[in-house]
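Every protein chain of the complex appears in place save one, which is left out.
Letters A and B name the chains as they come in the text, with residue numbers starting at 1 for each one.
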Amino acid sequence: MQTTLQSDSTQNETTKRTETFVQTFSKSHTGLVGFWMLVIVVVAAVFAPWITPYEQSSSTSVGVEDIYQPPSVDHWFGTDDAGQDVFTNFIFGSRVSLTVGFFAAFISIMIGGLVGLIAGFFGGRWENTLMRFTDIMLVIPELPLLVVIVALTQPSLSNIILVIGLLGWTTTARVVRSQTLAVKSRKFVLRARAIGAGKFHILRRHILPLVMPILVIQAVLSISLAILNESTLSFIGLGDPAALSWGQMLNFAFGRGAMSAGAWWALVVPGFGIVWVVLSLTLLGQGLEQVLNPRLDTHHLMPGKPAIQKEAGAKPHHPDAVLEVQNLSIHYVNEGKKPARAVENISLTLRQGELLGLVGESGCGKTTLMLALLKLLPAAGQIVNGNIFYDGKDLAAMNEAELNQVRWSRISIVFQGAMNALNPVRTVGDQIAEAILQHDPSFAKDKIPARVSELLELVGITSEQRDHYPHQYSGGMRQRAMIAMALACEPQIIIADEPTTALDVMIQAQILELLDSLRKKLGLSVIFVTHDLGVVAELCDHVLVMYGGVTAEYAGVDVVYNDPKHPYTQELLKAFPDLTKPKKKLSSIPGYPPRLDNLPAGCRFAPRCPRAFAPCHITEPKLYTLKDNHAVSCHLIEGANAN
Amino acid sequence: MPTKLEKILEVQGLKKYFNAPRTSLFSREELHVHAVDGVNLTLRRSEVIALVGESGCGKSTLGLLLMGLEEPTDGSIIFEGQDITHLNDHERKSLRRKIQMVFQDPYESLNPTQTIGEIITEPLIVHGIGVNEQERHERVVKAMEDAGLKPADVYLNRYPHELSGGQRQRVVIAAALVLEPEILVADEPVSMLDVSIRAEVINLLAELRITRQIAVIFITHDLGSVGFFADRVAVMYLGRIVEIGTMLEVLEKPKHPYTRALLSVIPVPNPRLRHERIILKGETPNPINIPGGCRFHPRCPIAVDVCKISDPPMRDFSKMHQSACLLSDDSK
Partner (left out) sequence: MNRTRIILRKSAWAIFTIFIVIIFNFFLFRVLPGDPARAGIRDPRLKKEAIEALQVKFGLDKPVINCFETLNPIKLGSCTINPMETQFFIYAGNLVKGELGISYHTNRPVADVLAERLWNTILLIGAGQILSILLGVVLGIVAAWKARTSVDYGAVTASLIAWSLPTFWLGIILLFWGSTVGLPVGGKATPGISTYPLIQQWADIAKHMFLPTLTYTIVYMGEYTLIMRSSLIDVLSEDYILTARAKGLNSTQILRDHALKNAMLPLVTVIAINLGFTVAGVIQIESVFSWPGLGSAIFEAVIRRDFPMLQGAFLLIAVTVILANLLADLTYTFLDPRVNVE
């Protein structure tokens, strides 16, 4: 089959990219409003002579009675201090503003962009000199400088454009430099170097396309700032007398008695024009920002969604268990999109002193499940069915106040990658103390430092380091500090979500040993989330294997490893290296995990399953229980051992 | 694995020191981060050698040195008889065709504004390979197919964000293959991929070694994943290779106490084999202050007094197996 040539595909790519941009931009209300507002101004400026009823500086002499006439049919916006039609001057004024705005901004962007790019990309002496210069210019106040320079030179329009342009580049330079630095340190730039690309190729092909969006946004902002500057200069009396800008109109009106004459139209109208243009550009800039640099604007304190529980009055099956999860289902609901069915119908039982391993790969829902246990889901997450029984109560049905009693003091959690799990501006000891005091406000204040040291020593951190900040701890230490903090209130259950994934294997061994000994010493129950089958085999009593948000297999550790029944478990074990059998050829599972908002019909693993047969693609398998509490959700089981 | 193949890469006494930030206004001392502190290594055509170690051992820096993306502070690198330790930009560029790299992060290694086709064609354009677009296109398609991206035209116009992690790594490999390199330096190529798809990429590299005779330097912290694929394994600690040998020798008869400790703590997916673990205390020291004598002695479970003074050289245990420890003997 004849394949398409490169040039054709390039053109298709460009049109495709433009279409995507326009599509995304249209979703931004702010951007659209700004865009159309700007269009109106540009149209008015271009078609000024056709829109306005009068000539701009009419040579017909005016009498005193024509000055400061209020709005009327003849003069929609009244007349000004010279008897001229305000509406006409208003429309023509847009031309001056737009001209100054675009040209001055052009100069600023060129200079700022170049300075930022060179400083950021070439670094070294270039960066030092250029940025020092930029910093000086940034500190010197802009308007006074503008005023002084224009006052000493001549207030002609081209001069004003030049001066505003020459002084307005500093913020752009800073922003472009930061962006260039950020892009320069990205791995694909390193890879381009590895391929042999030279500096200019990298600049052109890799840096520039990713700096452009920022530059465009800065350009829009620069135009608005230039227009504001020009208006201010004109108002102060430094405008070009030949160009009647909106600022000039205000200068004349203010200085020539519009206030005392009560001629509000002469004051409101020109200013309104400035506000309109500047606002349109600001909104346009915001819109572009949302498209080119999207922010999610969600955070951890946003109100969550209440749990839905379809069966009222459910009771735990194992009242002696420390924690029992029954048929828990969690969806992520985002406006305008299909819900992602992140977790469905998961049940598990945790007993005193038990270590349960939760195994799964990216996108299987294990972190969602853990967060849901303490109802720490993000705003879009919602429990749509099921119960979480703890100490005779259902956590899923509790409100925040009740949950805050349980959180940490009864069930605590250690997150993955403690890089930022501790507040960087508070000491470690302080944050541990906070946990203690939160649940035991009567704890003697003077005994707290000793208690904190005790906890830290349990995890192998010396007392002197209690008052250090998190950034002074290494990665392994931070994780151990997190464990110490998790133990602070002597909880019954600890949830450890991939606590050692980001750590070296030796540090991991230290931490696993620690967890195991703590479990035995304190009678803790632990849920350990990981993708590492080796860790699970070493540590856990029971294993729950998750795939695509559902339970694939749930059994004792020995059974899971030596007699797995679910094809996913079997394949996963085949794909996992075993140091005792170094020559074992590793297999992989073709394909990739399903999208949780677009699940296939039938078993979620079917598309990748080597043993899938007809029913697998049609109906979801139930969870069948074999002997020894061995649960498997697979159609293959149905025939062999009907439940 | 035939040992009669020629040596293509010889590294002698390679060092890389970085300047460490000053801790106070008044210190006059020049502090260095001894990232790579004297490494000797040879590599033969289509051989696979695994460089294993924990963070801070210098394996990634060594990879960058071999790629010429960092300049060595000392030592030499000889490629096919030619000294490539210090080259200017122009000489370096032509070398790029022979030694290529695969990176760890499949999400960041690709420029999100380039299509797959552009990414894989870029190396050809940079080196001026291919007389016209048609020829370049053919080379690109061949590289893609060798990297398992079939049929190629399905992928050509896609963007990186449309591909999975495994597919992206294949794109990175294809972009390296299109230059027809002789050595591939793979820096943790699978650690950011799901376990169930790691074998895909590792198997691909194993295949390439046979079909294209490419030698692979496989840098990883995960000893387990290199078992079936590496010919030799080199274990690094604080900038040096402390043990090197064939894969079976190192994994089954380790001589260096660090290797032994490392092997003992790597979790094995077999609950019936819960074995004795040698867990070292503390953490790898800062490479700014390398301990005197044997650099491993502060954490070594069997260190004796002489270890604090004497920096052990590499001792031979067999033709391929060497270890830098004064205490290891042949009986184990």
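As a convention for this text, a contact is a pair of C-beta atoms (placed from the backbone, for glycine too) under 8 Å apart; a residue touches a chain by one contact, two chains touch by 3 or more.
None of the values given here were measured: they were computed from a predicted structure.
From the options A:182, A:302 or A:618, the residue with contact to the unseen chain in the full assembly is A:302.
Touching the missing chain, out of A:172, A:224, A:326 or A:453, is residue A:224. The residue touching the chain not shown here, chosen from A:124, A:141 or A:313, is A:141. From the set A:42, A:114, A:279 or A:599, the residue in touch with the chain omitted from the display is A:279, counting the whole complex.
By the touch rule set out above, chain A reaches the unshown chain at residues 135-136, 138-145, 147-149, 151-153, 224, 228, 231-232, 235-238, 247, 250, 254, 259, 264, 267-268, 271, 274-275, 278-279, 282-283, 286, 295-302, 374, 376, 400-401, 403-409, 412-413, 415, 419-426, 434-435, 438-439, 469, 471-472, 482.
One rule holds for everything that comes next: only the chains that are shown with their structure count from here on.
Residue ranges on chain A touching chain B, taken from their complex, read 1, 3-7, 9, 12-13, 16, 186-188, 190-198, 201, 205-206, 209-210, 361-362, 474, 476-477, 504-510, 512-513, 531-538, 557-558, 561-562, 571-573, 575-590, 592-593. Listed in rising order, the residues of chain B touching chain A in the complex are 54-55, 67, 69, 89, 92-93, 96-97, 100-101, 103, 105, 108-111, 113-115, 117, 121-123, 126-127, 133-134, 136-137, 141, 152-153, 156-157, 164-166, 172, 175-176, 179, 194-200, 202-203, 221-225, 227-228, 247-248, 251-252, 261-263, 265-274, 277, 279-280, 283-284.
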